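Can you keep this structure in mind? I'll have questions shortly.
What you see is the complex with one protein chain gone and the rest in place.
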């Protein structure tokens, strides 16, 4: 049953040291405010899961919160590499991060299997690809009808998933629109789910019947954080802050500059600061 | 690439003797007009696939068109049994029909696997259920991570799928709304797909981005048949003709009455007759 | 207290077993009526799911089929059928699977497939539909049916869906970790499985019903609980809610009255 909580409480109650946590978003709707709250709370030893770890994962890894990363594409979208992740993987700074690497198809299927309550996902993948050699969590099953060998990966089942969405209604039902990515599956696959939303509306009457709605009993906590996806975007609310992604490339290039930036923009900030960051990005 | 054709041509070009054919619809959007056209054309030796064979399958089986039925629930929705199907299975009239029977979960997964290009579907099912004993197409695979034994069934890959949908745009993109059932998967799983629609609109601009739309290159032929789902319904267009389902229970109870009804209402009728049948069922 | 029929008592007794916290996978007929009476009385926040994909539906009239437009019109959201079976049922999100039965045995095993031999059936029934996986993936299963010797039998002809199998820990031995049938509501009584043997045992008789009436309409020797209760009769609210619902349903389904009354299940 979804309860409405301030973000600090929602994170405190649902994210613990050692958890497997997914902060999902596919370029769109990245739960930045939730990730920053987790950084402020100094959570440790996380296994971070995400198809497309980007700036917020770079930040969490740079702050030494993650001992492990499960992913399929780690890049600053539209810009290039993730420099904090590179520093952790190449130099063990500030701590080594173990890597479990998949393809997008595998991760998408693994989340889908998690949502579907299955122990593993079966798909046609990794043929000739070398990840199957270096990742022991890539195995195979044989189709009992055709004999074809198919790839199998374990289902993703996070302890907690964080997503950002457009809106909740007063009962705690959640609407996700536009590029819905893997967010629904990430919520349904998780033991607990925390959703930040742009706003709360009375109810969802009048919505088209086939939209992506998460019933309130699939969500643990909801926090209202306008702008909470910045510098990512929220379809229908505000645009992507492309300049921030470019700026990150420079911030993350240097350890000291990174730490100073985090102190200023994350440690000394709060969820309420996000609304101001997207003010200039809202549609006229 | 979708081409717009009169229904008689769409059926003639895409349904052949001996085909495996799915006329899908889940109470909603049942492609009755297409099925009646197939009956008029006297197609033979079909393997009919459908989760919920109902009145139109009762009619096709009663007319001796099917040699095999793959299904998970065969009933007259809201009324009771299918009397022509019973006659075929119990008495071989007018010809014996071989049965491959599944659960809904299995059929849904099998269509999904067909749409996904997989040879089989893997799911948690049939535990303790006797269908696994009588249907050799129910097998199992073992999860390579947990050792759990999961059910496996072959993917459904029809030669041709028929569905009814709300509308097409001029390019041949198709919109399905409301209870979307298994129709998208049935189209994507098939080698060929024929869609009857209520109407054609200029384009789909302004639609919500996350609706169930089949791109024109996934559809073989489109025929405009207003009312084509009758006595089923089309969300947004007309209501279900409950009386017709009740009437069918009586018509199908007797072989001669059945044949006379088919002669009158199917053999001597055509796609253009459907609009009139739903005239009284349209919202005021 | 007005007079009430055994069928009304059955529906209302079943409705009482449901709560606002439940997420209920609903079969058509008596289960559907019971779930909606619960929603309209003591369990306003119950989530009703029909296998056609409608989640959190609140129909004003009872659907004739699992795919009526009314279900979609009043649902929180409507999802594709594969998603329904994968994310919602198999995903373990259903607390109560609510089933009817053509044949039932004392361990809650259900047959809706055939009467007689599978290959040469005397009566070919509609089949299992969602039941095989509803029976094993739902947190627990409630069953409701009118009693008859033809329906409640010592040995069912076909295991469409698995209840407690041969009783005892048979579910566990098959690796099934859900509870299975925990409640049977008939037109005469409320039954619960014995904690050890899992045999359905009458725990409450509906008003005016005797042990003999239960035994006469049941194909196996009936066990009764030591402390046998009497089911409280329908309250005015319960009865008027059910009757209003049926009246609205009959009015809406012009010509569909008989089917609504028959309450035939479909897939």
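Labels A, B and C are assigned to the chains in the order they are written; within every chain, residues are numbered from 1.
The rule is short, and it goes like this: a residue touches a chain if its C-beta (ideal position, glycine included) is under 8 Å from a C-beta of that chain, and two chains touch if they have at least 3 such contacts.
Quick caveat, the model's predicted, so the values are computed rather than measured.
Asks: Need the list of shown chains touched by the one chain that isn't shown.
Replies: Contacts of the omitted chain with visible chains: A, B.
Asks: Out of A:14, A:76, A:137 or A:161, which is the one that touches the chain we can't see?
Replies: A:76
Asks: For the chain left out of this view, which of A:33, A:63 or A:85 touches it?
Replies: A:85
Asks: Using the touch rule from the top, list residues of chain B that touch the missing partner.
Replies: 1, 112, 115-118, 173, 185, 188, 204, 207, 209-213, 215, 217-218
Asks: Name, in rising order, the residues on chain A that touch the hidden chain in the full complex.
Replies: Here the touching residues of chain A are 26-28, 51-52, 71-82, 85-86, 89-90, 101, 103-105, 108-109, 111-112, 123-131, 134, 148-149, 178-182, 184-185, 212, 233, 235, 239-240, 242-243, 245-246.
We take it that only the chains that are shown with their structure count from here on.
Asks: Which of the two pairs, B-C or A-C, is linked by more C-beta contacts?
Replies: B-C
Asks: Quick check: how many Å separate the C-alpha centres of chain A and chain C?
Replies: 40
Asks: If you average the CA atoms of chain B and of chain C, how far apart do the two points sit, in angstrom?
Replies: Comparing mean C-alpha positions, chain C is 28 Å from chain B.
Asks: Give me the residue numbers in chain A that touch at least two other chains, ranges are fine.
Replies: In chain A, 116-118, 209-212 touch at least two other chains.
Asks: Among the residues of chain C, which are close enough to touch at least two other chains?
Replies: Residues 72, 78, 86, 90, 137 of chain C touch two or more partner chains.
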